[in-house]
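Just passing along the structure, written as structure tokens.
A single protein chain has been removed from this complex, and every other one stays in its place.
Labels for the chains are A and B, by order of writing; each one numbers its residues from 1.
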Amino acid sequence: MAETATDPVPSAASPASSGMPMLHKAIFAILLAALLVLPFLVYPVFAMKAMCFALFAAAFNLLLGFGGLLSFGHAAYFGGASYIAAHAAKVWGFTPELAVLTGTAAAALLGLAIGALAIRRQGIYFAMVTLAFAQMVYFFALQAEFTGGEDGIQSVPRGDLFGIVPMGSNLALYFFVLAVTFGGILCLYRIVHSPFGQVLKAIRENEPRAISLGYRVNRYKLAVFTLSATFAGLAGATKSQVFQLASLTDVHWSMSGEVVLMTLLGGMGTIFGPLVGATVIVALQNYLASFGAWVTIIQGVIFVLGVLLFREGIVGVLARWTGRRL
Amino acid sequence: MFELLGITPQVLMGQLLLGLINGSFYAVLSLGLAVIFGLLNIINFTHGAQYMLGAFVAWMLGAYLGVGYWWALLAAPIVVGASGLVLERLALSKLYHLDHLYGLLLTFGVALILQGIFRDAYGISGQPYQIPDLLAGGHNLGFMFLPNYRAWVVVASVIVCFATWFAIEKTRLGAYLRAATENPTLVGAFGINVPRMIMLTYAFGVGLAGFAGVLAAPIYSVNPNMGADLIIVVFAVVVIGGMGSILGAIVTGYGLGLVEGLTRVFYPEASSVVIFVIMAIVLMLKPEGLFGRSA
């Protein structure tokens, strides 16, 4: 049935061992090292944007790639958290880390509420239900007082981290964002490789069998949905601190489409795919910004080619060549 | 009870009629989606873009070739349907052995491409399209002024919906179609070319979207984004009606048009979300949709 979003990587060989395989350790270490010097090589704001979207895509991948559930409304959690965090920092005067936590908590609650309804349906129905709820969130953001309608929440102050470390400079903020997003991605990695993650895979591969084995499938689904929404929220909340604004772009359905695109392009169900996909798409948008409508066309073409020829995604292909799980 | 919350029956009648007109678009669009879903099991995300394409083809026929509304009403759905044929052959048919979600993703990508191309070529302000002379003007119904063209929209949509329902539920061809939905292999064994039937069904569903687009061209501005937001409402309509149910799609389409019309009178702020709220309620009480069989 529609439940089996195919895992491009042979997942039978995934051991549920608690330790991280050497290869993954090495990749994470190299990644961290690269990220530490990155702001001295490229424009830090661009790098921060890419990291936020990498976390967003990774959170989405938890649901799609490992839970087998395609949500078409993840903008609701990303954007919702971004609004709450911006409001917390600007109006309530929260410090950055508290603002981010508040936004994340809001996304978790929202995910719990919507998830509880959405998991009643499966496959395509599930996708459409999440999309419809996301539209409700969008209209709320458009009309509510505190969200500022079209203008969004602007001039969010870059406060002092923990009330002491000023975040005014791009560089200071960069390391805060690095800590948050890298930490978030490691958490997601832990979740995927925990016993919980194994049950998720079992449900994805064969739901009736998982039920017959005595798993309360709906609870697992709701849990993974909420977790995914939470981390999407973490990404959105962090992004609002970087750009000092929360806007309708973040809750619009095209944002939900973008995160699907990032995950698909990088390779769904892989560990590093969403990070690669997010970086590519963010770079594309950045460098093609002056071409206007062509950005949309190119994204559409990537979608189509991705689905037709390239379903494993960039990292999926690499994994097949190297014969390793990535 | 001549006045309800300060709304006179005249106003109410007027708003209900307008709701019905809007419902006509929902009905034709959700019908197309339901037909496609019924046989291909694909949620056609391109539907909104194909509706836009229908309007644009009608406009181009008029602007470049001098073809009038009535011929456009016939030609544009055929052109859009033909483009659907190509899309099905070249792309969608490659995905049937895969998860249906890939169909959703593919059609989403195609929608982006179509919208992007038209945005690049024609900008976003929209192109003017005149109401045909035959349908210009309108009638005063006592409670409201009804433009003739709007009345025509209702008539045309009812005819198309009924014809489609009849063809699928009451004819031999429809019977093959329904049988192929249940068991394609068996129907194929009876000597019926199932892939061709699937291809034509997709083209037909897409043609319906094109038809709705031509209907919309004279009253809404013809612009590249005209289908983008509408399609999400229509998705909700299909979920409420129960996916794959032809009658369900039609009835829910008109019904939700009416509900939306009422909301615009009593609480206009909520008119954009009312359909999604109803969807949430339906999902809680009857997850398979109002007219759906439980999966």
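We take it that a residue touches a chain if its C-beta (ideal position, glycine included) is under 8 Å from a C-beta of that chain, and two chains touch if they have at least 3 such contacts.
Following the convention adopted for this analysis, contacts and distances are computed from a predicted model.
For the omitted chain of this complex, the UniProt record lists the protein as "Branched-chain amino acid transport system substrate-binding protein", which is one of "Allophanate hydrolase", "Branched-chain amino acid transport system substrate-binding protein", "Carbon-monoxide dehydrogenase medium subunit" or "Aspartyl/glutamyl-tRNA(Asn/Gln) amidotransferase subunit B". When the missing chain is restored to the complex, the residue among B:Trp70, B:Phe145 or B:Phe166 that touches it is B:Phe145.
Annotation: of B:Met226, B:Val239 or B:Ala280, B:Met226 touches the absent chain (contact as defined above).
Listed for subunit A, the residues touching the missing chain in the whole complex are 39-46, 49, 139, 142-143, 148-152, 154-155, 168-171, 239, 243-245, 247, 249-250, 285-286, 289-293.
Take subunit B: the residues that touch the chain left off the picture are 11, 14-15, 18-19, 21-22, 119-120, 123-128, 131, 138, 144-145, 147, 149-150, 219-221, 223, 226, 229-230, 261, 264-265, 268-269, 271-272.
One rule holds in what follows: only the chains that are shown with their structure count from here on.
Computed centre separation for the pair subunit A/subunit B is 32 angstrom, with centres defined by C-alpha atoms. Contact residues of subunit B toward subunit A in the complex are 41, 43, 91, 94-95, 98-102, 104-106, 108-117, 119-120, 232, 235-236, 238-239, 243, 269, 272-273, 276-277, 279-280, 283-284, 287, 295. By the touch rule above, subunit A contacts subunit B in their complex via residues 2, 4-6, 70, 72, 117, 120-125, 127-129, 131-133, 135-136, 139-140, 143, 253, 257, 260, 264, 292-297, 299-304, 306-308, 311.
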